[in-house]
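With one protein chain removed, the remaining protein chains of the complex are shown where they sit.
So, chain A:
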Amino acid sequence: MDWITTVDHKKIAVLYLWAGGLFFGIGGFEALLIRWQLIKPMNNFLDAQTFNELITMHGTTMIFLGVMPIIFALMNAVIPLQIGARDVAFPFLNALGFWTFLFGGLLLNLSWVMGGAPDAGWTAYTPLSSTTYSTTHGVDFYTIGLQIAGLGTLIGGINFLATIITMRAPGMSFMRMPMFAWTTFITSAIILFAFPAITVGLVLLTFDRILGANFFVVGGGGSPVLWQHIFWIFGHPEVYILILPAFGIISEVIPTFSRKRLFGYSSMVFATILIAFLGFMVWAHHMFTTGLGPVANALFSVSTMLIAVPTGIKIFNWLFTMWGGQVRFPTANLFAVGFIPTFTMGGVTGVMLASAPADFQFHDTYFVVAHFHYVIVGGLVLGLFAGLHYWWPKMFGRMLSERLGKWTFWTFILGFHLTFFLQHFLGLMGMQRRVFTYLPNQQFDLLNLVSTIGAGLMGVGMIIFLVNIYLTSRRPADAAADPWEDGRTLEWTIPSPPPEYNFKQTPLVRGIDAFWKEKTAGHKAMTPAEPVGSIHMPSATILPFLMSVGIFIAGLGFMFSRDEFRSPLTGFLFNNYVVTAIGLLITFGSMLARSLFDDQGWHIEPEELEGR
């Protein structure tokens, strides 16, 4: 009950982590099934339809329900601490964001047991995703599940924007903010602009499918290419929503374990903003073979290549952060340092893909599969591993085992390169992506076999990580406030795990890497910016949970509103939108309750603070 009603950003972080971890596990299992099917030519382990459902759900789950929530987990756990705040700007909304994400994700995954998962690819290109060619409810689960989950992401993004703009500790100007706070800020801004695009697209597709509209139906005057534009206007920035937080994590971990401040801080900030800006300009590079014509292809080619410039700035700044430092390699830094060459490899294939005439060959082949897994797994997932190992003691008060951590790192990264490096060649040798099997004697056999073995090795790495978490959770929570001893930012100035109010007294920030600055000045703690006083706390509430349950029910009701049911009662309930109405009633009722009953929250008094 405590977990259902919580509005504390640290608990919500943990909820995001477990829920994200659960979906990540599902997505990973789907990936292993896919790789098992491709282990040899003409394999009949899976049938074609199931395979298409698996690739669709693997992509969708990993992007929306696996890595995004884990990013949000780290942001929730760390951002208020890094900027010296007691919580996020809107704790109630924070909880609402989590619950809508969770129920959206559950709705999407219900499709596995309710008559067919989405099967049109994670990009859901029309007309394949129309009711004519995708006849189960799968794509409806996709459109409605993602709208609900996307609501949570949008809420979370807006919350972080407000938090970072308004709640920084005294003295923390924007240009003194830790890099992770910066990338969270920029990521949230991208979410704010990109998610409305996908929401609109999903609504239009829902209308096409459930209400018989013609937005994407050629016969009715619609355009399938329009869907591609809408999808990628969201979809490309989404890549940066994923990778920028990883950049932020790397920018925190490497300086800490090099005992040096981040090299070229201001150019890092500038590069981040530039990447976000360019990220919105290049969506059509996913559509070079759609037939947009040479002018569009040339423009999008060149603008895409430009992204290499700010990204290069970042890579070299990280390398030169280590230059002249004293670099230690605990697991967190192994992942961070492993990230640099791996991500660079994903980056250079990105530049190769940007060249449209070459992309005519790369597009929709395993070369692309290799490229985006280098970016998303070799970049983001390695970044998340670095961040999780780095902040685990802060989040849970327990140090993860270094020995198991190193095993995780080596099995995972070796498995990763084994899986995906060869896929570049598979693509160039003529293997298109999203094929459920392939004919023998095309020289694809050996490479696919090795790739599958690599995937298994990555799975082993993940299992070692889970074992590490399990064993760690059985040990006492005795991590020091600054367990890495070289902590540079504010989160390391308070106990691990932090008390519910985070900072007894808001700290005064006197420079970049505030804690490090105090340490080098010979101080043991931050100078407070206020006297010890009564701390206002928001009340726990179940309303966010109820609102999300309501939306979930409404979504299900709407989805089945056109179906025929055997039982007349069920038929009546669904076909007359009764179920939808009940769901919306719960949601709007909860909103009304929230508006009418003014909850003042509660206070932690100074006596209690001192008593601890």
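Basically, contacts are C-beta pairs under 8 Å (C-beta built on N, C-alpha and C of every residue); 3 or more make two chains touch, one makes a residue touch a chain; residues count from 1.
Just so we're on the same page, contacts and distances are computed from a predicted model.
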>> Considering only the chain that is not displayed, what protein name does its UniProt record carry among "4-carboxymuconolactone decarboxylase", "Cytochrome c oxidase subunit 2", "Citrate lyase subunit beta" or "Molybdenum transport system permease"?
In response: "Cytochrome c oxidase subunit 2"
>> Out of A:Y16, A:F234, A:F247 or A:F263, which residue would touch the omitted chain in the full complex?
In response: A:F263
>> One chain isn't shown here. Among A:G293, A:P476 or A:P531, which residue touches it?
In response: A:G293
> Which is it among A:G115, A:P170, A:G212 or A:P357 that touches the chain not included here?
Replying inline: A:P357
> If the missing chain were put back, which residues of chain A would it touch?
Replying inline: 47-49, 52, 120-121, 125, 127-128, 133, 218, 223-225, 258-261, 263-267, 289-291, 293-294, 297-298, 301-302, 305-306, 308-309, 312-313, 315-317, 319-320, 322-329, 337-338, 340-341, 344-345, 348-349, 351-352, 354-361, 363-365, 406, 410, 413-414, 417, 421, 424-425, 427-430, 432-439, 441-443, 520
